[in-house]
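First up is the structure itself, then whatever we jot down about it.
Omission of a single protein chain aside, the complex is shown with its protein chains in their original locations.
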Amino acid sequence: MENLIALLIAAPLLGAAVLLCGGRRLDAVGHWIGTVLAAVSFVIGVVLFADLLGRSADDRTLTQHLWSWIPVEGFKADVAFQLDQLSMTFVLLITGVGSLIHLYSVGYMEHDERRRRFFGYLNLFLAAMLLLVLADNYLLLYVGWEGVGLASYLLIGFWQHKPSAATAAKKAFLVNRVGDMGLSIAVMLMFTTFGTFAFAPLLGTQEEPGIAGDASEGTLTGIALLLLLAACGKSAQVPLQSWLGDAMEGPTPVSALIHAATMVTAGVYLIVRSGAIFNAAPDAQLVVTVVGAVTLLFGAIVGCAKDDIKKALAGSTMSQIGYMVLAAGLGPIGYVWAIMHLVTHGFFKAGLFLGAGSVMHGMNDEVDMRRYGGLRKYMPITFVTFGLGYLAIIGFPGLSGFFSKDKIIEAAFAKGGTEGWILGGAALLGAAITAYYMTRVMLMTFFGEKRWQPDADGHEPHPHESPRSMTIPMIVLAFGSVFAGAFFTIGDRFLNWLEPVTGDDHGHSPLSATTVTLATMVVLVVGVAIAYGQYGRRPVPVVAPRGSMLTRAARRDLLQDDFNHVVLVRGGEHLTRSLVYVDHTLVDGVVNGTAASVGGLSGRMRRVQNGFVRSYAVSMFGGAAILIAATLLMRAV
Amino acid sequence: MSGQLAAYTTSTGEAFQFWVLGTVAVIGALCTVFMKKAVHSALCLAGTMIVLAVFYLANGAYFLGIVQIVVYTGAIMMLFLFVVMLVGVTAADSLRETIRGQRWLALLCGLGFGILLMGGIGHASIKEFNGLTQANANGNVEGLAALIFTKYVFAFEITGALLITAAVGAMVLTHRERTERARTQRELAEQRVREGKHLPPLPAPGVYARHNAVDIAGLLPDGTPSELTVNKTLRERGQIRDVSAEALNDLRALEQRAEERLERTAIDPVNVKRAEEASK
C-alpha cells in the first residue's frame, strides 16, 4: 500500500510533464489527459483512504522512502513520504476538489487556445500541493511549498497579455517570497537546533513527543513565528494578505483551486502539522490567534465593500482562512476544527467560486455585481448550487459551515480568560459580517431586477446556464457543502479520525455549547437582516455610491497596498538610497582610498626602480652592510 | 723559528715596507676611483696591483706575487688599456652625478661598510699567527702544486672549462655578423661618382716643407686649412692643429728681428716696394 503514495504525486506530475512538453499535438485531448490524471490521483487517494480506515487508529501512518536526496554526513535529506490522517484529509480534499475543478475548467476554458497549457499548470499545482502535504520532512515540504508558489504564479498570470494579470502574478510571487524566506530560515533554524528536519523524530506522536520540545522556549518561539510568517504568505494572512485580492486576475477555476483546495490551505496545514512546536511556544500561539482574528475581520470588512463578485469572495476566503488560523492558534482545542473548517470551506468556497465563474461565463465575463441582478431565472442550477454554498458559508443550521464555524467559535471561547472572550467575540463578529456580505453578494447577483447593459462593443449579455461539464462539479460540491459538516460531526467522526495526529482538548469554555450556537444564530440573523434591508428591499444602484470612509477604505482593501507602498516601497527606497550613499562614500571611500594610497605609495616606490644599475648596486651594497652589521650584532649578543 | 711556534710580530723591515707601500696602494686605489680619464685610472690601478704583488711576496706567496705581476699587471691591465683605446679615449669622464643622492648614498654605504668590516676585524682580536715557514718548506710553488693537483683538482679542471667558456664567450660577444655584403672598391668608386664629390682620393694632411704630422690640416690656396685632409677620428675628437697662421707669424717675427738689428724704426712700404722693383 505504501508504494501507492508516490503515485499520488506522480500522476499529476506526469500530466504536467506530458502537457507542457507535449506540444500542439495534444491540444485536442490535453484537457482530458489533465482531468483524468487528476481523477486517477483522487482514486488512488480513495484506495489509500480505504486502506487507512481498515487499520486501527494507532496504525494509520504509512511511510514511503523513495531515495536519499542529500546523503551528506551530518545532513540527511530524504525524498520520503508520510501519509497519516492529516495528510490523507488534505490528499482527498486536494485531489477531489481539484478533479472537480479540472472538470469544470474543461468547459470554462473551452474557448481558450492555450487550454492544454492551462491544464498542465493545474496538474503541476496539484502535484506541488500533494508533495507539500505528503513530505515527511520540512525540506521536502519546502520543495512542494515553492512548487505551489511557482504554479500559482503561472496560473494567476495565465492571461499574461493583460498587464494587470502579469502584475498580479508578480505580486503574488513576491509576497509569497517573504513567507518562503520565513520557512527556509525556520528549516535552517530547526536543523541547527535539532540536527534534523524530519517530521518523525522532530514532532513525534501523541504518545511519544518528539525532540521538538527539548529546545528552549525562545528558540521554539522563533521557529514558530518564522513558520507563522511562512503560513501568512501562503494563506494570505495579515500582514502578507495583499496578493490574494489581485490574484483574482487569474481564470476563475484557478481562484477556486487556490482558495478551496490548494494554496491558501498550505499555511493552515503547516501550522497544524507543526503543532508540536507551536504547543511548546505559547507566545507564538497567541500571535497566531491574533493574526487569525485580525485577518478574519479584515477579510470580512473588505468583502463587504467589493462590487467585484470574485473579489468579494476573495475577501471571504481571507476571512474564512482567518478562522482556520485562529483555530490552529488555539492549540489542540482548535486543530481538528481548523482542519474540519478547511475541508467544509473547500467544498462551499469551491462551489461559490465555480458558481461565480458560471455567472461570469453567462455574462460575458462581467464581474461587477451591480450589473447583475435577477439572474436566478436565467441560471437556475447555478442559483441553487451557489445558494447552497451561501447558506453553508454563513453557517445556516444543518449545513456544513454551521458545524465547523460553530466549533471554532466555541473553541475560541474555550481558550479561556480575557483572550478567550476577545477571540470569541471577534469570531462572532466575523460570523455576523460574513452573513452580511454573503447575503449582499447573493441579493445583488440573483435577486432584484436585471441591471446589465450592453458592453463597450454593444454586445447585450445573454445570461444562460453553463454547460454540463461546469454544472456537474457545482452540483457535486453543493452536495458536499450541504452534508459534509453533518457527516463529519455526527458521531464525532472527524474528531476521532484526526485526534491521533492533532490531539484533542476541550478547554474550559465559559459559555455552554448551546449558548454559543444560539449567539451565532442571533448574529447570523442580524447580519442577514441588515443586508436584506440595504440590498433586498431597495433597488441596487448601478453606479456605486460614494459610501462611508470605511467603505471607501475597504474598497481599497483597507489601504493594504497604500500601507505597503508607503512603508515598504518608500521605506525600501529610502533605505536603498541611504545604503547607496553609504556605499559610495564609506565603502567606496575605504576601498578607493586603499587603492589610491597603494597606488600613490607604489608611485613613490617606483622612483626607487629608476633603471640605473648603480642605484641597484647601492641597495645591494647597503644590504651587504646591514648583513655584516646583523652578523656582528648576533656575535655580540 | 720552529714550525708551529706562533709569532706575534713581523720584522721591522716588513712593517716599514707595509706602511710605505700600503699608503701607495691606498693612494693608487683612490686615484683609480677619482681620476677623470680612464687611462689614468688604469695606470693607477696597475700601480696598486704591483704594490699588492709585493705584499704577496712579503706574505710568503711567492708564486702568487709573480702571477699577480704577470697576469694582472701584464695581461689584464693591458687588456683594459686595449679596450680603453678601442672604445675611445673620450676626452674625460664627467664626474658630475646625474642620479640624485647617489653619491651621498654611495659614500654613506661605503663608510658604513668599511667601518663595520674593520670593526669586525678588530673585534676578532687576532693576536698571533703561524707563518708559512713549514708550509713553504719544500718551496711555495711545489706546495701549491701539491694542493692544486690533489685536493683542488676538480676546481682546477673546472676553472679550465671556465676559461675556455670565457674565451668563446668573448668571441661570441664581440663578433659582428655582417648583415649586408661588403661593398667592393669598384662600387665605392661608382658611388663617389654618383654623389659627385671627391672623385680623386682625399688630399693628404700636412703642410709640405714645414709640417707632415697627421693632425695638421693641409692648406687650401687661400691659406685656410681644409678639414678634409685630416683623419676622421681626429676630426671628431677636435684634435686638429691649425698651422695656417704660423708661416705669416714667423715671417713677421723675422722682420721684427731684422729691423731691430738694422735699427730701423719703421718699414716704409713705399721703400720696400721700390726695393723689390729694383731687385728685379
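So that you can tell them apart, the chains are marked A and B in the order they are listed, and the count of residues begins at 1 in each.
Convention: a residue touches a chain if its C-beta (ideal position, glycine included) is under 8 Å from a C-beta of that chain, and two chains touch if they have at least 3 such contacts.
In this text, contacts and distances are computed from a predicted model.
When the unshown chain is looked up in UniProt, the name that turns up among "NADH-quinone oxidoreductase subunit K", "Binding-protein-dependent transport systems inner membrane component", "ABC transporter permease" or "Phosphonate C-P lyase system protein PhnK" is "NADH-quinone oxidoreductase subunit K". The residue from B:Thr165, B:Thr224, B:Gln239 or B:Gln256 that touches the chain not shown here is B:Thr165.
Here the missing chain is touched by one residue of B:Val20, B:Ile99 or B:Leu220, and it is B:Ile99. Within chain B, the residues in touch with the undisplayed chain are 4, 8-10, 14-15, 18, 22, 25-26, 29-30, 32-33, 38, 41-42, 45, 48-49, 52, 55-56, 59-61, 63-64, 67-68, 71-72, 75-76, 79-80, 83-84, 86-88, 90, 93-94, 97-99, 102-103, 105-107, 109-111, 113-114, 117-118, 121, 126-127, 129-132, 134-136, 140, 143-144, 147-148, 151-152, 155-156, 159, 162-163, 165-167, 169-171, 173-174, 176.
Hidden from this view is one chain, which touches chain A at 606, 609-614, 617-618, 621.
Quick note on the criterion: only the chains that are shown with their structure count from here on.
In terms of their C-alpha centroids, the spacing between chain A and chain B amounts to 102 Å. Across the interface of their complex, chain A is touched by residues 99, 102, 105-106, 109-110, 112-113, 116-117, 119-120, 123 of chain B. Listed in rising order, the residues of chain A touching chain B in the complex are 610, 612, 614-615, 618, 621-622, 624-625, 628-629, 631-632, 635.
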